[in-house]
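A single protein chain has been omitted from the complex, and every remaining protein chain is retained in its original position.
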């Protein structure tokens, strides 16, 4: 059975490269179209990557010996990501069924370009923040709000698009606590307030990203735009479909302190939660998290971790280098679950920001969309 | 005018070495007696430090060309810290007016040893946590609760000591937010709740401390005992002298997440505060902090920073490597002062853990005690 | 077909744990016996590892879903490594055909203990340096001097051992340039002198190893014993079997500067070579290295990298984090091949010190010994 050919917009960036790695042995999808900025256009992907291969070794997700897969990939011609017509032609020719957008350009440009792809009939599964706040664009975590995908028909109608659409994923900083939060809500425990301090990896800033000078014997107590995203996006993810739009949830109130630390990959979050009247015990929380499964697990999607939340009992875990790779780097690791002296519960959570929080999360969203029939 | 000769218990450890550096050019005190474990006893301090000189360069506090000061220091004979009689003899001979305790031994042993020094008539200015919870032992931050020193006469009476006594300083993890917290309380703003996440430097664990393996591309979400200290000690510092004991304050409720990060020196804290009914504006908070002066500033103690709290306006400050050295490494640097989405106020605070949070803080306490007449 | 049961001495250390990871999915061998210090003896391997699991994620060598493999491994009872009788009983019972020695004890103790295992009939494939200098103990790199294994019968005769024997592997610091050096010699190019500066990873020092304090914004220009090993061991590896002993090669003269750098895994070496009269061009050198295959490749041993030497053309490679994992972390990566201004050739080489340079190299040696019929 042949695989679905997919395109990657922003294929030469750090997240774009991660997409090609994770797709290298994917059972459903294969990279068939790569696009980047005009200065890479026309080169082979191999040439375009010269001096810009950020990642090491084989894919952490689907290892094995490919049938010349990498050679095929590297010989693809890089297209100009601004040339939507080129992509539309590939789409029509059956060479690009949908695109992953890992565009790193200015917000307004990205927004318009993703809309142009969708208008041209091409589904866009995006990592960029540009379209996250449109009320008819679902912001998906496949384990949390898969039903938000069902706003797609309405989005198409709103926009006058026939086959194209846009779905987005949320910011990488909140992935480590969003699934644990959702698991508690789903189990019937209201969460009123959430205070989180993140210690985020440098890969979250792309490449060249944060200067080395600022990360030796140092950390940065500020990441532009990150706290706003961490505070606002969860409410959309937890929101309800109402009258053709996603209406933000009212709770929890969230306050985020976001820091950059000298770690390559893996965002860590220290979280304190205040429950509503009904408060679970620490043991009950661990049971809920350990037992939690979402649609990706029920349907056994290829990119889905078997256990979306791994509860660690060792006092000094999770740690970025040691736990970020758990279950294809797609699981969230949670540890230090204990009562909070100010709120009710506190814990430390970790997720791999360029896999779970970026390319891997995007692929899981695409698997969800395929399952739901939105990818043709 | 001759200087007061002081002893250092635990002189070969990281904090002990920092004491000798900071005292090298101190105008009031001079290192005259060094004591360590039995295996160092009898050696010259130079020999005892061979292969164990952890610190670099000249003292960050009182630089200048000493009159052969370092040579004199290194030729001191190291005494056995367990030999209280030896110290008592030095005390009587006028060669050791009081001791700084930087002992790193087991809590119970340290407690007893410090008590033995005090019983022998020698004032003990301690960094160790062993005696922190005795109700008649003041836990001093010279800018915050200098009046707690006045429990000393009562302590002597309780214990049957004539001249000796014990004062302690709190844990290094809370020094960065304790003075800012106090400045707000003093200005009349009640603080109900405080949630803090710390990112602490490795020197806080002494030497050899945290293995390098655990701090490369990594952080540790746990420091044994640190959260309990961070949550409990502020309440004693803010407590009241009542009926011959320090009675803990009732507020604020504190919850601490303590992490170890790959930074050499400088503990960073992300703090969220909930005020009582009266809530200052961000601008008012900055004004209070910038204007705050304590007794050490009013009396111009040698180790006192001119400004105990430095408010930084740049969005990405304070940073450990760049700000830990501020004002002899004795000032607290505070930045990112802004409203909190869950509580009222949030900010990031930084202090140098082995200077302000250890040896420098101990020296400042000794300056306070001398000012108050407790050092003879 | 059932696997050969193997034992691991020093199973709770960093290298011991790496052995269990690499063996988890090994097609020939399976971990059946784990031994460590007396304080771990009697515990389950799971208990013995509590708070001491140094490694992350799945094995880099043979990934895949095991049939409960890890659970079986963790439920093994840890034996006392000093109890040779226990191992001999397991050997007789068919539960431990040979042992990997990752002992970290004192040299003389290790030497005697390894000899006791061999005397008890148990082949010892060792990582320790204790027995490296016995003239009848082969120091094997499977691609370089597999024929040295054939001294085993003579070793047995010398020692009066029937089935047991000892083979060792060389120090991790020289693995990155030893195969490239050998490939040139084999191609007929004499090497007169070799000057190398290494930048070595912290895992080379085991755990807890190098204190974090010494590796933040810092490096150490000295590693005890490392330069002597780096200079002497190559000459034994390149030596000849003569009159029942391995006689050191006379060349090349080697000078090593060994440094510790803040890298978790992966030793990097900057090498300058002086050839004899016949000098290959840079292009010829690259051809030789790229084409080089040893016995492990010819016989397709499971742990063998397909290409023992990977020549990188990018100017800024190899890099530890990005290249150490190449080909199951068993390949040596070489880059910056260029003429030397003082000697003839210079290059930078990298190998993974706890895989290629320790546990993986040990397994490859065992594969070689099995192939040659020495493992029963």
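Labels for the chains are A, B and C, by order of writing; each one numbers its residues from 1.
Just so we're on the same page, a contact is a pair of C-beta atoms (placed from the backbone, for glycine too) under 8 Å apart; a residue touches a chain by one contact, two chains touch by 3 or more.
As the structure is a prediction and not an experimental result, all values here were calculated from the model.
The omitted chain makes contact with just one of the residues B:4, B:41 or B:55: B:55. For the options A:19, A:54 or A:374, the residue in contact with the chain missing from this view is A:54. Although one chain is not drawn, the whole complex shows that of A:8, A:202 or A:303 it is A:202 that touches it.
Note that of B:148, B:229, B:307 or B:321, the residue touching the chain absent from this view is B:321.
Residues of chain C that touch the chain left out of the display are 193-195, 197, 199, 214, 216-222, 224, 231, 253-257, 259, 261-264, 268, 270, 272, 315-322, 335-336, 340-343, 346, 348. Taking the complete complex into account, residues 50-51, 53, 55-58, 63, 216-217, 264, 314, 316, 321-326 of chain B touch the chain not shown.
Within the complete assembly, residues 14, 54, 202-203, 207-217, 262-264, 321 of chain A touch the chain that is not shown.
Just so it is clear, only the chains that are shown with their structure count from here on.
Centre-to-centre separation of chain A and chain C, using mean CA positions: 39 Å.
We define each chain's centre as the mean of its Cα atoms; on that basis chain A and chain B are separated by 44 Å.
If you average the CA atoms of chain B and of chain C, the two centres end up 47 Å from each other.
Counting partners per residue, chain B has 214, 216-217, 262-264, 321 as the residues that reach two or more other chains.
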